[in-house]
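Below you will find the structure I want to go over with you.
Of the protein chains in this complex, one is absent; all others appear in place.
Presenting subunit A:
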Amino acid sequence: MGDRRRSRRLAAVLVVTGLACATAACGAGSDSAGGDPNTLEVWTRSNPDSAATYERVFDAFTKKTGIKIDYQPVVNFDQQLQSRASTKDLPDVMINDTALMGSYQSQGLLKAIDPDAIEGHDQIAAKSWSSTVGIDGKHYGIPYSRQAMTLMIRKDWLRKLGLQAPTTWQEMLSVAKAFATRDPDGDGKADTYGMVVPGSAQNGYVAWWGAGFLWQGGTNIVEPDGKGTYKPDMDSPAAVNTVTWMKDNLFCGDNAVTQPGALTAVTSTATNFQDGNAGMYMTGPYNIVTFDQALGKDAYEVVPAPAGPAGGDALAEGENIYFGAKTGKAKQEQALAAFLVSAEGQKLAMTGGNQPVVRIPVNSTLDAATVHDDARWSVVQKAYEDASRQFPNAPDFAPIKQDTADSLNAIFTYCEGDVRSQLKELNETLAGDLKDQDLLK
């Protein structure tokens, strides 16, 4: 009896020590990868399909240089990054949206970059480099991929209804109405919609989708004054006119111009275009592969964004390569960046059957349509080069985008509301956001 009790105690002690060790080991394990100077931890915001493309690129890099890559595709990137930042242990290299640079930099998450230290930096256009300059004049990112939003439109529907692809807002609206009411899929039912809108305020989607409209209507969300400060511009007459036009025609006008549920839709739930029941979608070219698979190459075409009263500038965006602060592997990180922006690295990322992770190459020796072997990409490239604008990269744009999205979503939801006073309120909120960053003019 005494023996059994003793052995039980021994067992208990063993279990406890074992658990304690395991917990301690767990804690230590997470930064063990950070110790090996020849392994880089790389994060991208990718779903499994685009992650497969990145994996191919990183494999080629490892083969070439012997530097190993601990690759982590992360879907909810910013949430994960915040948790990692709180442990003061960042990934070595991150590839993520251009619009987030100001936000990361303001939190001190990024290492400043000297373009000259990146081999092949001269093959990147000056326009692209200028988009990675932070608030203090230093570079905080290396351009990796660029794109502009274009309009995806059902070619077969246009043909059936005897219509042309729209080039202006008015034409776009009448095409949308025709798609919604004239039964373009010929099944005798009123089950088609004009266009797809990810109109939710979640993650700022509606501001992201609507930015092009605002520029085309002659307004800017925040207007730079050229001296490093900004002024909110959402209460100008142009802003009121543009937002009123969008509200009256796209959200509060005839039914079915936009898909049902547009105001709570995010991109992952706004699948009506690929499901074949909506005729237009203003979106980025990364969807081309998805749409080709779902609808077929011949079913739709890619055209420039229809122009508004003040022109046809669409949203340009893309991905930058960022170096995490305080990682101490500058040489290896620079080698990886040099490979990623080289003609070889960019080509690998644009081809290979999975979703391309480089859309418009930043490497000026490459041509998008040639590498993708698809003429539609030249439409995107032309849109990016000639008729596109980015969100300002220097300020922390996240709160500005979120507040704009909250306001637009509310305006489009309450059809009886007064746009002018709602936008005035938004303008004050934006001024507050800029003031928080000491950027208000």
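Going forward, a contact is a pair of C-beta atoms (placed from the backbone, for glycine too) under 8 Å apart; a residue touches a chain by one contact, two chains touch by 3 or more; residues count from 1.
The rule we apply is simple: contacts and distances are computed from a predicted model.
Within the choices "Xanthine dehydrogenase family protein subunit M", "Sugar ABC transporter permease", "Diguanylate phosphodiesterase" or "2-oxoglutarate ferredoxin oxidoreductase subunit beta", the name that UniProt assigns to the complex's undisplayed chain is "Sugar ABC transporter permease". Within the set A:368, A:398 or A:426, the residue that contacts the chain not displayed is A:398.
Annotation: of A:123, A:203, A:244 or A:351, A:203 touches the absent chain (contact as defined above).
Interface note for the absent chain: among A:47, A:130, A:170 or A:269, the touching residue is A:269.
Even with one chain removed from view, subunit A keeps its contact list with that chain: residues 9, 12-13, 15-16, 19-20, 23, 78-79, 82, 85-86, 88, 90, 103, 107-109, 191, 200-204, 260-264, 266, 269, 325-326, 396, 398-399, 402, 406, 409-410, 413-414.
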